[in-house]
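Every protein chain but one is kept in place in this view of the complex.
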Amino acid sequence: MIVATEIAVDVVMPQMGVSISEGTVTKWLKREGEQIEADEPLLEISTDKVDTEVPSPASGTLVQIFVQEGETVDVGTKLGQIGGSAGAAPAPAPEAAPAPAPTPPPVSVPAQAPVPEPVAEAPAPAPQPVAEPSGNGKFVSPVVARIASEHGIDPNQIPGTGRGGRVTKQDILAVVESGASPTATAPSAPQAEAPAAPPQAPRPQPQAAAAQTGEQVEPVSAMRRGIAEHMRRSLDTAAHVTSAIEVDMSKIVAARAALKKEFQSAYGVNPTYLAFVARAATDTLKDYPYVNGELRGDSIVTRNYVNLGIAVELADGKGLIVPVIRNAEGLNLLGVARGIADIASRARDKKLLPDDVQGGTFTITNPGGYGTFHGTPVINQPQSAILGTYALVKRPWVVTDEDGNDAIAIKPIMNITLTYDHRLVDGAYAGRFLRDLRERLENWEGDGG
Amino acid sequence: MTVAREAEPVGSLHEVREAGLDREDLLSVYRNMIITRGVEERGHILYRQGKIPGSFYTGRGNEAAAVGVATAMGPDDVGTPLHRDMGVHITRGVQPWHIFAQYMGRQDGPTHGRDGNVHMAESTLGLIAMVSHLPAMLPVGVGAALAFRIREEARVAIAWFGEGASARGDTHEGMTFAGTRELPVVFVCDNNQWAYSTPTHLEYATEHVADRAQAYGFEGVVVDGTDVLAVYREAKRAIEKARAGGGPTLLECLTLRMEGHAVHDDAFYVPKVMFEKWAESDPIERFRTWLRANADMTDEEEDEISTGVKKLLSDALQRAEQSPMPDPADLLHGVYASAEDLDTPHHK
Partner (left out) sequence: MAELTYLQAISDALRTEMRRDKRVFLIGEDVGVYGGAFKVSLGFQEEFGPWRVIDAPLAETAIIGACTGASMMGLRPVAEMQFADFVSCAWDQLVTVAAKQRWRVGTPVPIVVRLPSGGGFSGGPFHSQNPESSFAHVPGLKCVCPATPEDAKGLLISAIEDPSPVLYFEHKHLYRRIKGEVPEERYTVPIGKARTHRLGKDISVITWGAMVYTADEAAQQLENDGVSVEVVDLRSVMPWDKAAVLDSVRKTSKVLVLHEDTRTGGFGAEIAATIAEEAFEDLDAPVKRIAAPDTPVPFSPPLEKAFIPQVEDVVAGLRDLAGY
């Protein structure tokens, strides 16, 4: 039998039947402080099924009663204590600590409506012959997405032979096997700009032309074919017009010099000129939604978010990939700089995920790395514009002081182009966009806010 | 109209000796009945102390029927006892600490917490574990008898069922098969007159359950289930008849279920006069009186048994309480059997 106890033994509400979840204490047969023997009836309880006595689980003193007559408690609740020392009533379940006020994250990415996936629609169930996708891009199946990210290939660059023109596993494996799995380099791109979903109809394998004397002939790779088709289609689709503006980057240069050390040491990130321009451009897009928009059939689509594509060149001129920084409108300079550094390094290491190359709304390309001062990039379908940044060059520049006197100064000048689809964006609209962009860049303060 | 034979009560020690029990055996029977009741009374307390999860069933009032039949079993016979037959487990040698550990769902219980109540069995003691669907074990008992018949072994299977469960098809199918093949099985009906709240006249339309035996081609016997010696004598007859190739018997032991269906049931639907009448026929009290009168059981002997059992049970409880709760990490083990599992005396 259980011996009289020095240590506390709990008296609990028993479960008098499988479906019973609570019981009521109807009568204590002992008072606090009284002695009791093990198995001696200690209290009476009542449940839905039956009324019964509860025998004491131990011999000793009924040191404390926690639940009074008439109270109803859950099965398992401590009713009293035999032996040990009387303490405070058992602490009720500790209240959940009040949730701390959420601190705004340093790089806030506000919750947005789910980003629509232009390329995520499954093809129609009935086998349709190659349906014109109206610029939405194509469905990428899980296995294709995985192979694409493993090899740093943009599935939208590959001709698809599947239903609705989608890229099948065979199609992308063919690309992989042909050796077109290049590494990505730092953002700089020649004129082979932002490629996107290629047309659907499978093209016949071109015959290798016979080599004439002095000629070398190589077959066109699937990726090259994809790029060629996209470029052609983009030019055939959009009404490409380019406007350019020259920007005095003095304030940017100063800001960059001021922030560079802090960004490097505190965040491990280099604030490139591209980051500044990207930040300013994203802000400017708020006021010029068509530049961030899309002509979809008979509708114009605009968004309250910016998925910023940054063109990344693949090694040896093999092609391009345009990874996307999602919701760039919520990022400050640091956030943008980090975003660019992240996607560039992941593109290099072939660690991009399928999400990273889809859903862009606006693209920036930076051909200026080689020194070019102007260009006319091809729009990345189905977007409506692409921004080009060029070499930062010190130029003699006319400056006017407060009194209206002109003088020549040496200024760091960058040419920036906006190539836009004139079906949707008119010249004046584009011009105002560029003007506002320049204003932001020329009046930059600190980290831009 | 009654068809079954109604058994005579047992009178003297001499009669008992003829049936195969000597004085030592009788004291042993008495002790087993005391242990049986003691285990269940302790279990009842543990349940109300919140130490036994789920539900709790006793066979109070059935001690004589259970111990009586089990005492008549041969060492190599097997049985499928039910939840009113704790006396069978005790008589066959199951240790009380196993039973407490089983009740409390502990790691060292026979089912390691995987099943509760008396859903346990020690196969080395010739016991097969019951399920909740009654009387699903009846055809299984018939199967054991079939094995004995196929192998021409002189062993008998005892298949228990209640008067309520007798309404189900398993009873009919099992008895049909056993009767047509004259298998060595004894069917024991624990008729405690209440299946939960359902009285006998809503479970069978004959006067006795045992009246049906004739329809299956064998004898039916009704016995006073509170008379342990009468039960023993009839069980012994039936078991030996089966062992000798005489086929099945249906032995109906009549008692009253002295508590609710389970501990949460206060049996308000049982007329008080029934409880009063059958309390006068308490199996343990009845046998104690008989032993005092016919076998000269002394105060010392009685005290020795009583004290011994108290100690046995308190030691058993202590041991059971030391067993830990089972580890959920083991949950998936043993869904399928392995070759090693077949390494028992039975399966070879």
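Letters A and B mark the chains as written, and numbering starts fresh at 1 in each.
One rule holds for everything that comes next: a contact is a pair of C-beta atoms (placed from the backbone, for glycine too) under 8 Å apart; a residue touches a chain by one contact, two chains touch by 3 or more.
Treat the numbers as computed from the prediction; the structure is a model and nothing was measured.
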Missing chain -> touching shown chains A, B
Hey, which of B:38, B:96 or B:143 is the one touching the hidden chain?
-> B:143
Of B:119, B:243 or B:310, the one touching the omitted chain in the full complex = B:119
Selected residue (touches chain absent from view) among B:28, B:176, B:214 or B:314 | B:176
State which residues belonging to chain B touch the missing partner chain.
-> 78, 110-111, 114-115, 119-121, 123, 128-129, 131-133, 136-151, 157, 169-170, 172-174, 176-177, 180, 334-339, 341-342, 345-348
Residues of chain A in contact with the chain that isn't shown?
-> 123, 127, 141-146, 162-163, 168-169
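In the analysis below, only the chains that are shown with their structure count from here on.
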Taking each chain's centre as the mean of its CA atoms, chain A sits from chain B at a distance in Å of 69
Mind listing the chain B positions that touch chain A in their complex?
-> 45, 47-51, 53-55, 260, 262-266, 314
Using the touch rule from the top, collect the residues of chain A that touch chain B in their complex.
-> 1, 12-18, 20, 39, 47, 49-55, 57, 75-76
